[in-house]
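Beneath this line is the structure, given in structure tokens, with notes to follow.
Here the complex is missing a single protein chain, while all its other protein chains stay put.
Each chain gets a letter, A, B and C, in the order it is written, and its residues are counted from 1.
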Amino acid sequence: MASVYTFLGPEGTFTEAALLQVPGAEDVPRIPASNVEAALDAVRSGEAGAAMVPIENSVEGGVSATLDAIAGGEPLQIIGEQLVPIRFVLAVRPGTERQGISVVSTHPHAWAQCRTWCGENIPQAAYLPASSTAAAGVGLLDPAPGHQAAICSPLVAQQRGLQVLADDIGDIPDAVTRFILVSRPGVLPAPTGADKTTLVVPLPQDHPGALVAILEQLSSRGVNLSRIESRPTGQFLGDYFFSLDAEGHLAEERVADAVRGLHRLSPGLRFLGSYPRADRRGHTIPRSNQDEAFLRADGWVRELLQVR
Amino acid sequence: MASVYTFLGPEGTFTEAALLQVPGAEDVPRIPASNVEAALDAVRSGEAGAAMVPIENSVEGGVSATLDAIAGGEPLQIIGEQLVPIRFVLAVRPGTERQGISVVSTHPHAWAQCRTWCGENIPQAAYLPASSTAAAGVGLLDPAPGHQAAICSPLVAQQRGLQVLADDIGDIPDAVTRFILVSRPGVLPAPTGADKTTLVVPLPQDHPGALVAILEQLSSRGVNLSRIESRPTGQFLGDYFFSLDAEGHLAEERVADAVRGLHRLSPGLRFLGSYPRADRRGHTIPRSNQDEAFLRADGWVRELLQVR
Amino acid sequence: MASVYTFLGPEGTFTEAALLQVPGAEDVPRIPASNVEAALDAVRSGEAGAAMVPIENSVEGGVSATLDAIAGGEPLQIIGEQLVPIRFVLAVRPGTERQGISVVSTHPHAWAQCRTWCGENIPQAAYLPASSTAAAGVGLLDPAPGHQAAICSPLVAQQRGLQVLADDIGDIPDAVTRFILVSRPGVLPAPTGADKTTLVVPLPQDHPGALVAILEQLSSRGVNLSRIESRPTGQFLGDYFFSLDAEGHLAEERVADAVRGLHRLSPGLRFLGSYPRADRRGHTIPRSNQDEAFLRADGWVRELLQVR
Partner (left out) sequence: MASVYTFLGPEGTFTEAALLQVPGAEDVPRIPASNVEAALDAVRSGEAGAAMVPIENSVEGGVSATLDAIAGGEPLQIIGEQLVPIRFVLAVRPGTERQGISVVSTHPHAWAQCRTWCGENIPQAAYLPASSTAAAGVGLLDPAPGHQAAICSPLVAQQRGLQVLADDIGDIPDAVTRFILVSRPGVLPAPTGADKTTLVVPLPQDHPGALVAILEQLSSRGVNLSRIESRPTGQFLGDYFFSLDAEGHLAEERVADAVRGLHRLSPGLRFLGSYPRADRRGHTIPRSNQDEAFLRADGWVRELLQVR
């Protein structure tokens, strides 16, 4: 457990809610960061022991800022993940009523997910973009706020004493965001039998079948993917890296062997950690891909090379 | 050529610059739309004949709003693409000087790409987010603007009579954005020998090797990919669709055959069009994947089934 | 049904037993051929309507003479297959006793399969090679035979009035040979739901991953193989063709599509027929590989190309 945490702020975001799900995080300092890069840099510099940042949303997809920030710069390591259901509330200063709302503020992503509800329930309200849902909520406490209502997390409403006029106003019932807890590279969390390994794999440039070759390194060891995202390297159009979550832990032979294979094809590969899955879901591994099969195969070849 | 175009507005964005690259577009009405969805809906409803929207940026990656908006709703068809180099200028009301800039406004993506230059050249300036680079530029003409400078495209500066204090201030020299021209489904543009086919392929849910199986439908016909993006369906974490650009035209046998194979595996497949590549780059096709090989194979099997 | 059959002779071989399993074959002329090539040539010339020849033995493997003879020359077509359990008997002229056997004769393959029994039961007997098991049996009837016992099929013993001293003397209990019935090319037997398609695929010469590419044409349509044999072309070492049995009938879309793919990679491909499996074993085809999926995919692409 870190002695100081940072997270994508401001206070009261879903990211802080994710951090509060980490055992013990409630009892140590939690420093909000103004953006993902800043949160990760605080970890890199040692100001914070670990950072909680969003990586994937069931509605919006991968969080590019996080995918890119963690793929470059000084190496970091993912040590855990948290799933947070995304529940939006319509918050106001105590006393405000629905018909008094002429401007509603929130982050554009949240706005996209609550537009239907707002169209039906506060059709008179204009939309004012905010840099985060929490900023919209906190802004209500300004001496002269430009808006009368905020769409934000239940946490920020509770932290700031705002009144909740309507709960669970998102259009998509089961929206969930996945967050990762990031530290400096260190000892890997022990395998639990239900783990995930995150990798950043630059696509070798001049080779069109390269993605198939990369996937083959995984499939030939029976390693499944639970997430794959392509991201531009920023160099030129069509120059990608892939951000992958593979099922299993680097300490498992099949994962280590697949990672070795990926390293051969793409030596700029970045290993971002092996850590327990938030959903604790393990899966059955065919005998030929179990550790024992790898160790027996290894011992067998070793013997052929030595004894003979 | 459409008689009315729409584009992701406001006026003066890079998207309008892309539209102006289309022969004849200069001479017909160009209606800015407030967001990608609105631009596409104007096409769906018939208000506009075609819409220009951004789809991919060499720095930021795929444009999620476009990828998602075109993947659902009433079917649309991509009929062309344009590449626009992204060149940012620092624009002010005529007469403003650099030291007079205390607030600079632009879209967050543009801000991310000009932060280094601004830190070195206008370190005193605070940042005010805008909904687009053009909005930031146009906003300078407000009676009482909240900012003194805008980071925007050369086009908007020129259109609005703004003064360019500094040109080409982005951190990344060769940034380029790819835009697509979208119409209602109709006759496919004729093959040119250097074409692209865009597809939306939902990943069959319960099948971990599904992506490999999908890529195999392409590789077994020698069809290369020039872009692959995973996007969440919005249903639940890990439920994806893929947005693909394949090299070649549906009227080429190898592409048609690969698309048939994809349709079998993923019947919810959406075909978004075959159209000329902006870079006009063709490529050599091995004999076994040329149209003639497909037609000969087809004729051969047909004969076996009929004559015999 | 043919009006004249030929088969790999002489009379009384397991091949004739296979032919007698064909309904109606008992009632028409059956002409023994001295070798596989001669049997097939009798069909090619029209002397016989169809020929029964061995193609595969569960102990000895593929019958090279048949694989090679049918892979070249004037095209032929397999219209059926028969499985015959290989049961060897020790046959003698009536009156001969075991201790009187000083020389035993049979075909070398049969000898290989009965050596254990002979070593234990007639250890005193020397071995004399014969050109077939039937020739060894028939040879006992010579005025002055060079051997006193023959290892042959029950059929030849019965046909020639030989005495069976011991039955079922093979070392391998469930040995079985597969025979094919070959005609001139004509209408394909109708699909039965449990069919086989036999193909001869020359391996494109200068391409080491060629076999994988060929197998991919089958796997990408979900077509399984029940037999694969490599055979030399006779040109130079390492120059192969493959003899394949694929599950399914050419009239099934997935098979036709796979065969088209093979034809592209290896235009010298030879189609040897689709015919009912002797074991009548059908198998479940995943929905995405069923005819309907192919037809729907085909119709979908056709519509994209025409209507639009």
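Here is the rule we go by: a residue touches a chain if its C-beta (ideal position, glycine included) is under 8 Å from a C-beta of that chain, and two chains touch if they have at least 3 such contacts.
In this text the structure is predicted, and so the values were computed from the model without any measurement.
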Among the chains presented, those that the missing one touches: A, C
Hidden-chain contact residue, picked from the options A:15, A:217 or A:230: A:217
Positions on chain A contacted by the hidden chain, ascending: 77, 185-188, 213, 216-217, 219-221, 250-251, 256, 259-261, 263-265, 267, 271, 288-289, 293-294, 296-298, 300-301, 304-305, 308
Hidden partner interface residues of chain C, rising order: 56-62, 64, 83, 129, 131, 172, 174, 176, 178, 208-209, 211-212, 215-216, 219, 224-232, 234-240
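Following the convention adopted for this analysis, only the chains that are shown with their structure count from here on.
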Residue-number overlap at the chain B/chain C interface, same or different (half cut): same
Centre distance in Å when chain A and chain B are each reduced to the mean of their C-alpha atoms: 26
Approximate Å spacing (C-alpha centroids) for the pair chain B, chain C: 58
Multi-partner residues of chain B (at least 2 other chains): 216, 219
